[in-house]
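Comments concern the structure below.
For this view, one protein chain was removed and the others were kept in their places.
Our next item is chain A:
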Amino acid sequence: MAEGIEIRLDHVTKRYPGQKAAAVDDFSMVVPAGQIVVFVGPSGCGKTTTMRMINRLIEPTSGTITIGGEDALGIDPDDLRRRVGYAIQQAGLFPHFTVAQSIGIVPGLLGWDKKRIAARVEEMMDLVGLDPGEYADRFPRQLSGGQQQRVGVARALAADPPVLLMDEPFGAVDPITRGHLQDELLRLQNELRKTIVFVTHDFDEAVKLGDRIAVLGDRSTILQYDTPDAILANPADDTVAGFVGAGASLKALTLTRVRDVELGQAVTARSDADPSTVELGDEKFLLVLDQRDRPLRWVHLKELKNARSLAVAGRPVQDSVTLQSTLRDALEAMVNEGGRAVVTGSRGEYVGTVDLATVTDVVQRLRASA
């Protein structure tokens, strides 16, 4: 597996023909190997232009770009792009390609044999959480927005590139799906350790995903390039502070992951258990799990008394978070659920709960340390 390699931009400038001001002016940055660097900034500041120069979809007017020590401007652009994953808003999937064909394109361009491609396609679909049996032969129009984005990410990762460029890849999906896609990207990154350049204009997304954030201003000038904690605690100037915005302590919740706090435990039972055998103790609610330990329903003490089957009693668990989710996501899930948020592991299995007291504790600690 190809782990990330360093990307270095040196005095890179882009001037579009017929425009007085440069779109990107003397941009220098080192993107460390294996990290996620997020470009965030107002619309039109040059984020996309800067990113697209890395895979030479846009040719720099001047400056140098090296990828893993190799001069990107000295590589054939098509070859370069096959080695750099690329995912964009609304996925840019080919309407006439099935999911399997889409994911297999880059390996095909690289001349892999059919068997290896087929195996890889299946592996990638598993990786992004799409069941190959069900989705391999679907066309993009037969997928939801979130599923399309997953295919887009799988396509970008299929040839195992060390570098991944993502331009607002989750910009066009609803907030809940976006949260899930972000969680998945972090889970993938935990395993894959790619070097990822991620463009967004959502500062919360930047804080959640970035190992480092580059806050960009006009002409892609770097206003601040630092870790999310440092930027939240010490915005370099008023513009950055404006971008960080109000409610910094709420935002700080995006810095803490569910896996970093102590989880509570609910009383649980399998859906096929006999309701009369369940002991709730001091608890008011029972969490019903399916045969693979995935959370299904919350059942209240009172409902439990008259319940004939746990598979239908109470109400379904509608929103849950994963260990990679932020406490902010957990807070949202709590609001949606009207109580504790259920935490699931990598296979969707129940691992614990987060409650409001945990969240307020974290906010107080962050306030004290800021």
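Everything that follows uses one rule, which is that contacts are C-beta pairs under 8 Å (C-beta built on N, C-alpha and C of every residue); 3 or more make two chains touch, one makes a residue touch a chain; residues count from 1.
We adopt the following convention: contacts and distances are computed from a predicted model.
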### Summary
Should one name the undisplayed chain from "Osmoprotectant transport system permease protein", "Dissimilatory sulfite reductase alpha subunit", "PqqA peptide cyclase" or "Acetyl-CoA acetyltransferase" using UniProt, the answer is "Osmoprotectant transport system permease protein"
## Note on the structure
Among A:P17, A:G74, A:P95 or A:G133, contact with the omitted chain is made only by A:P95
### Touch criterion as defined above, residue of A:K14, A:K47, A:R81 or A:R297 at the omitted chain
A:R81
### Absent-chain interface as seen on chain A, which is shown
55, 57, 78-83, 85-86, 88-98, 105-106, 109, 139-141, 152, 155-156, 165
